[in-house]
Structure formats: structure tokens, C-alpha cells
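Only one protein chain is missing; all other protein chains are in place.
We call the chains A and B, going by the order they appear; numbering starts again at 1 in every chain.
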Amino acid sequence: MIVLFTDFGLAGPYTGQVTAVLNQGAPEMPIISLFADAPSERPKPAAYLLAAYGAWFPAGTVLLCVVDPGVGSDRRAVVVEAEGRIYVGPDNGLFDIVIRRASGAQMWEIIWHPGPLSPSFHGRDLFAPVAARLATGAPITELAQPAADESVKRAWPDDLAEIVYIDHYGNALTGLRGALLSPKARLGVSGLSLRRAATFSAVKPGAAFWYINSNGLAEIAVNAGRADTTLGLTIGSAIAIEN
Amino acid sequence: MIVLFTDFGLAGPYTGQVTAVLNQGAPEMPIISLFADAPSERPKPAAYLLAAYGAWFPAGTVLLCVVDPGVGSDRRAVVVEAEGRIYVGPDNGLFDIVIRRASGAQMWEIIWHPGPLSPSFHGRDLFAPVAARLATGAPITELAQPAADESVKRAWPDDLAEIVYIDHYGNALTGLRGALLSPKARLGVSGLSLRRAATFSAVKPGAAFWYINSNGLAEIAVNAGRADTTLGLTIGSAIAIEN
Partner (left out) sequence: MIVLFTDFGLAGPYTGQVTAVLNQGAPEMPIISLFADAPSERPKPAAYLLAAYGAWFPAGTVLLCVVDPGVGSDRRAVVVEAEGRIYVGPDNGLFDIVIRRASGAQMWEIIWHPGPLSPSFHGRDLFAPVAARLATGAPITELAQPAADESVKRAWPDDLAEIVYIDHYGNALTGLRGALLSPKARLGVSGLSLRRAATFSAVKPGAAFWYINSNGLAEIAVNAGRADTTLGLTIGSAIAIEN
């Protein structure tokens, strides 16, 4: 299975062109769009989102990950192998949290170039051909060479006390793993101090709370309402952990 | 074929994760997203939309239907067989109109549990595995037991004189089957009384009218314009039938 994690947006030609390249290169392989709306051009919140959602897929999955504000600059293009999954994308921190949470993750720099490379669309012209090759069983060593993990220079925290994604229902996902928080912890946002609830139906309509979502992240929600507009939350909003 | 009818939204991880589960469980089966933007958390208008659009698919289709504001509460999880199609989803009225319009529809309560169930995402953790099994030929009786249809307690009408969906062009779909209305009937909305036209090009640009859409619903439209903003229509807006 090839999984797409990008900020290409739902509209327009980008996801379609990348899917066409993947399909040409790996004809029998299912292609699943997980996020086409990862935090736009913001690798840091995207890194926490990817770590939580990528780990849900079985070993052997190839994840094509493109949140790439530096496209056209000299940032490296990399492959990361972690817990049996293969991640392909730009080296801008997007894989830092995946690597930190895995045991024995490895990073390679892509040296194979499949053909002419447009300066603005490496997702289509470089990362997708590499992902298709790897999905069909090509060894990583054929396309890339071992590279040093440079995440230490960014020194991002293990968990991010910020909103990293707003979903369709207006729920606000944090970069905090719920299982690492005390069940009695409160999350402070917008002057409020929110308690944990097991699920939506455990609180009154209109009440704000936090819960551990279906991929393990602490998520702020309002039953029968939108947390984003009610609480003024957006990607990057800070969360206070109150024990 | 497996068809998705959900309010998961176009963005975010929900449709992707459900598609991944379906693909793992039913690898050769085409998966079609019909609606990812069914009326959000509103089973009543969604029920009329589903009845009109689900019936368009051939017998043998499995429809995975999730508009589920009660997820995590004790609402039942069900399978409905109607006219040779199989519907899987929550028992909150979403299937009431499908059942009423079919001859001899049957309802089962799902008793098979495929594994750990997150409190907030039964679409992925329960309904998708059930749909995949049924799509690959498992008998319903292996996963579910006969259950009573409780639609009588909701007593929703045969047709709903309300807007049930606004489409991309701003057209407003009603919950009324067009063939049951007199061709001379007028539909009253926002202080206007709209006549029927055969199609868009039969009226002047800017004119509002109703017509029978390509799935049989009475639909309110404005030629070369948007009915929703022009007429102030939204999901739930009432329609008066003027004969």
C-alpha cells in the first residue's frame, strides 16, 4: 500500500498527477490519500501528525510525505525506514518525530534521479517515482545512500503542546500523545481549563473537553459543536498542560 | 463495489483510514466515495439523500454509511439488506427511508467485533471491517443477528419537505421525490413560488426554478447562479408544496 501525506490540497492537479505517476510505476498497488491537507508548508506540526497517523499502517507500507516549503532549495530528499514502514519526502524535519519514536530508524539521501526535475514539484517528479520503485520491491540502496539524521539541530520536543490539525468537524488535534498525560490532567486553551472525557456522548451538548482520539492524540472537542470556532483554535495555538 | 456515504469530510484522515481498512479486507473490490459530505451529524436529512442515491447502485453493492452523532453511546450498529443492496452503519434513522421504500427489507444488529474499538471512530474500527467481510461474500448471519426495525418510533415522513443537501454549484436538493409532485406544483421558498422547468437551459439566466434531478429528487436551482445564496437556503430549510 502507498499512502499519501501531503499539503497539496484536495483541489487541483497535484494529488491527481502524483497518483498517476504512482500508478504508472506500481500498477497493482493500492494508493490511499491519508491527508491532502496536512499543515500547509509547516513541517513542524506536520511531523507530529505524521508520527501519530503513519504508525497506524502495517509494516511494508510506503508513505509519500510532502510538506515542502523549501522545494527548489538545496534541502535533501530522503528515505526513512522506521518500524518496517518506508517514508519518502523532503528532509526538513517532517520525519524527525517518526525517527525519534522508532527503534533503529535509518535515513538515506536519494541519489537516483528519474528524469527531468521541475523546480517546484518534486512530489511528482522525484518522490513519487522513488515511492513507486520502493513499493514494487526495489532495495533502498539502489536509489539512495546512507545519510546522517540532522534532527538534533532542530531539537523539536518529544510531544508538541500545540494544535497540529483542525478536522472537518472543528475538532482540534494536539501534538500530545494522550496516553502520556494523566487522566486527570486539564488542558488550558483560550482561558479555559478542559477536563478529559471518554467520548463525545459523555459530556453535555455544547461542552468543551479533551479526549484521546482514535490515533492516540489528545484532541480538543465540543460535543455537538465546533471546537475551532468556539475556542478560537488554529494550527499553532498553544496548549497548557495543567496537572 | 463498496460505496461510501459519510459525513467524514473531504479533508483529513477519516476517509483515507476507512479506505485502507476496506482495501485490506477486500483487496480486489472497487471503493467509491459517493458522499463524504452528507449532512454533518444529521441522520434525518441524510436518510432521504441516501434513499435517493443508494438506489442508483446495482444489486450486490455494499454501502458503508456513517452519519453518527451518537458514536460512543449505546445506539445499535446494524446491517440492512434492501433490494439486493447491503447497508452498514449506525441505527439512528439513517436507514429508515431506505427500508420503507424497499419491499421486504431486513435489519440485523452487528454482534461480531473485529478487534479493539476506539470510542470515537466506529466507521474505521467496526463498520469498515464488517463492510469488507460482507463485500467478499461472508453471510450476514456470521456477523449479525436479526433485529427489530425501530423506525416507527421516529415516524419520519415518506418524503421530507426540506432541503437535504446543497451541492457544489449551489443547487439545493429537497427530500421530495419529483415524480410524486404534480408537474404544475410550485415550491415555495423564501417568499418565492417556484415553477418546474425541464432543465437549466429552459429558463433565463438568473431565474430560479425546480426540476427533477438526475436521481429523482426535486431540486431548486438558479440558471447560471447559486440557489443557496440567492434564496438563502441551507440544509433544513423548509419547502412549501403549492399545488
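In the analysis below, a residue touches a chain if its C-beta (ideal position, glycine included) is under 8 Å from a C-beta of that chain, and two chains touch if they have at least 3 such contacts.
Please read all numbers here as calculations on a predicted model, not as lab measurements.
When you scan B:Leu34, B:Val67, B:Ile97 or B:Ile163 for touch with the missing chain, the hit is B:Leu34.
Considering the whole complex, the residue from B:Gln24, B:Asn215 or B:Thr230 that touches the absent chain is B:Asn215.
The hidden chain makes contact, of the residues A:Ala11, A:Ala59 or A:Ala148, with A:Ala11. Within the full complex, the residue among A:Leu34, A:Leu50 or A:Val71 touching the omitted chain is A:Val71. Panel shows chain A; residues 7-17, 19-20, 23-24, 27, 40-41, 69-73, 118-121, 124-125 of it touch the chain omitted from the view. Take chain B: the residues that touch the chain left off the picture are 1, 3, 10, 30, 32-37, 53, 56-58, 165, 167-169, 198-202, 211, 213-215, 224.
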